[in-house]
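The complex appears here without one of its protein chains, the remainder shown in place.
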Amino acid sequence: MSKTNRGNFFEDFSVGQVIRHATPRTVTVGDVSLYSALYGTRFAVQSADSFAQAIGYPRAPVDDLLVFHVVFGKTVPDISLNAVANLGYAGGRFLAPVYPGDTLTAVSEVIGLRENSNGQSGVVYVRSVGFNQDGTEVLDYVRWVMVRKADTSRPAPEPVVPKLPAALAPDALGGAVPLLDIEGWRNDLAGSDARFADYQVGERIDHVDGMTVEEAEHMIATRLYQNTAKVHFNQFTEGQGRFGRRLIYGGHVISIARALSFNGLANVFHVAAINGGRHVAPLFAGLTVHAWTEVLDAQPLPGREDVGALRLRTIATKDRLTGDFPAKVATETGEDYDPSVILDLDYWALIPR
Amino acid sequence: MSKTNRGNFFEDFSVGQVIRHATPRTVTVGDVSLYSALYGTRFAVQSADSFAQAIGYPRAPVDDLLVFHVVFGKTVPDISLNAVANLGYAGGRFLAPVYPGDTLTAVSEVIGLRENSNGQSGVVYVRSVGFNQDGTEVLDYVRWVMVRKADTSRPAPEPVVPKLPAALAPDALGGAVPLLDIEGWRNDLAGSDARFADYQVGERIDHVDGMTVEEAEHMIATRLYQNTAKVHFNQFTEGQGRFGRRLIYGGHVISIARALSFNGLANVFHVAAINGGRHVAPLFAGLTVHAWTEVLDAQPLPGREDVGALRLRTIATKDRLTGDFPAKVATETGEDYDPSVILDLDYWALIPR
Partner (left out) sequence: MSKTNRGNFFEDFSVGQVIRHATPRTVTVGDVSLYSALYGTRFAVQSADSFAQAIGYPRAPVDDLLVFHVVFGKTVPDISLNAVANLGYAGGRFLAPVYPGDTLTAVSEVIGLRENSNGQSGVVYVRSVGFNQDGTEVLDYVRWVMVRKADTSRPAPEPVVPKLPAALAPDALGGAVPLLDIEGWRNDLAGSDARFADYQVGERIDHVDGMTVEEAEHMIATRLYQNTAKVHFNQFTEGQGRFGRRLIYGGHVISIARALSFNGLANVFHVAAINGGRHVAPLFAGLTVHAWTEVLDAQPLPGREDVGALRLRTIATKDRLTGDFPAKVATETGEDYDPSVILDLDYWALIPR
């Protein structure tokens, strides 16, 4: 029995395989403080018990993305330790609120496999589910990663590619938000007068502010999530690798972009679903992140008068201002992302009506 | 309606204007741990529930300067986002203790305005008040900042310059400290035998130790306080600016100096008032802070036998030892600060009698 986990390779996965991940993690106010200090997030619901209680929460819930990162982190040692690339996310739903003191665990099911034509690697699709200590599902999402084969002589499995939704339907949203007493919502404390009806489909918002990332910060964050992917932590080996330096965890960029988006989306208090996300290019320490957002859709939630849902596309860049909304540019062969773009995220978020 | 906050400009302020700031913030033991880890503070009252309880607190109170920074941070998006310079503080009083779990909010009133003769900017005087979740005032202070005009064609307002006290009177001190059972104070655990009567007016104390500041540290601290001033976070834009690099939040220097002052002021457990403060010069990452303190005054508190007040002047330097107590130096035209000085802070602090 080998005692060291060298991670799973492509041929170690099979469709239908269920993996219960180590290590359960109690999320505390200490984690909440660190999350605040790493990103400077200012959404009032997550920042203040008093604000959360005034609208019907028992106390301030844990930031949705902190929940996501903790659940994601658990999956890394089993799913993506030998990943060549994290290819995408889809169908991510926040299903129940998480409060300080709750303990999170994670289980993944392999829902698809497709070996690459080169026979060196393949794409693994997993649905990962995060649970709290009561066994309640708090989050699920699909991601797909390209994973190396260790033994390239092994035959390719029958390809199975799951059908994934382009976006969640509005009736799948809101499970993590109790029915709110919106009379208790104070715009002045939340930081904006703009409510659901004030956002227009097609509207684009530059979030103005920027955040430079230091090595210590992204490593502290990524360890907080117990994410063990080697590329984030080891300058000795990464210095000899493809980029010559440590790669920043893509989720760190998502959290920076979400925190920057407060300036323009202050009342957009809850990430309800991740429709899709792409880490377009890597981020390295010393570079500065800016972000802008386009409103893709706006929908009421079936049966709820308290909040509405905005489908948002947030794009983050490195070392480039976003006042002109950089995204894709025309190329000789079609179009591609502006070279400054590092993240293209499509998500549903909730805002008071 | 613009959804992005680009901050107020000089012409947006009027005397008597009251601004309720976003985002309320529940201060937790997580924030206390981060504050400890960022500054290495060792004052026993704030460090240990058992020590605090032995002298009559219900539990360890939150460090006074952490309260100050959180309240200050809330005012930044409304008051100083377009500030050219943070000119000074006066009349800062700590009015009630703050404990982990309390939620802080902040309100500011504009109490003075004076346009500069160049017509490009003006000085805004605000009194900011921090409240806890019960509406109790925990802190108030005046600060004045130089803010840019956006529309220089706007006429100058009638100048109003508030009369500010040079120092708080002793009877204004101590509101944040319950009547203490000083029999329970143990010098050995607190780290010094020097009590109120052992400090002499005019005495100068070199705090000996030094602390080098890293970019990650001051940004983590400043985000913890939800202070959004751009100059602290964005190397991409600051790299093209006046200093070519990020400026460190002046409050970070105050907290470093206070933590260093433990070595010489170990029993001086509570900052009761900020009489005045000046950020003489900016600090940048990679530089090392040292500090020294002069005792300006020593006064009993009216009606209290438990503690006395020391009026202290703490001076912090960058990359310079403080054994010779650097402050002002003679120049051809009078006197000016030694070029190493970055902070000149005048405050009242309490110590057991």
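In order of appearance the chains are A and B, and numbering begins at 1 in each one.
We take it that a residue touches a chain if its C-beta (ideal position, glycine included) is under 8 Å from a C-beta of that chain, and two chains touch if they have at least 3 such contacts.
Predicted, not measured: the structure shown is a model, and the values here were computed from it.
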Residue among B:217, B:238 or B:346 touching the omitted chain: B:217
Residue of A:59, A:204, A:230 or A:328 touching the missing chain in the full complex: A:230
Positions on chain A contacted by the hidden chain, ascending: 1, 3-6, 20, 22-26, 28-31, 33-34, 77, 101, 103, 105, 133, 214-217, 219-224, 226, 228, 230, 233-237, 246
Chain B, residues in touch with the chain not shown (by the definition above): 28-34, 36-40, 42-44, 47-51, 60, 188-194, 198-199, 205-212, 214-217, 220, 263-266, 286-288, 290, 319-321
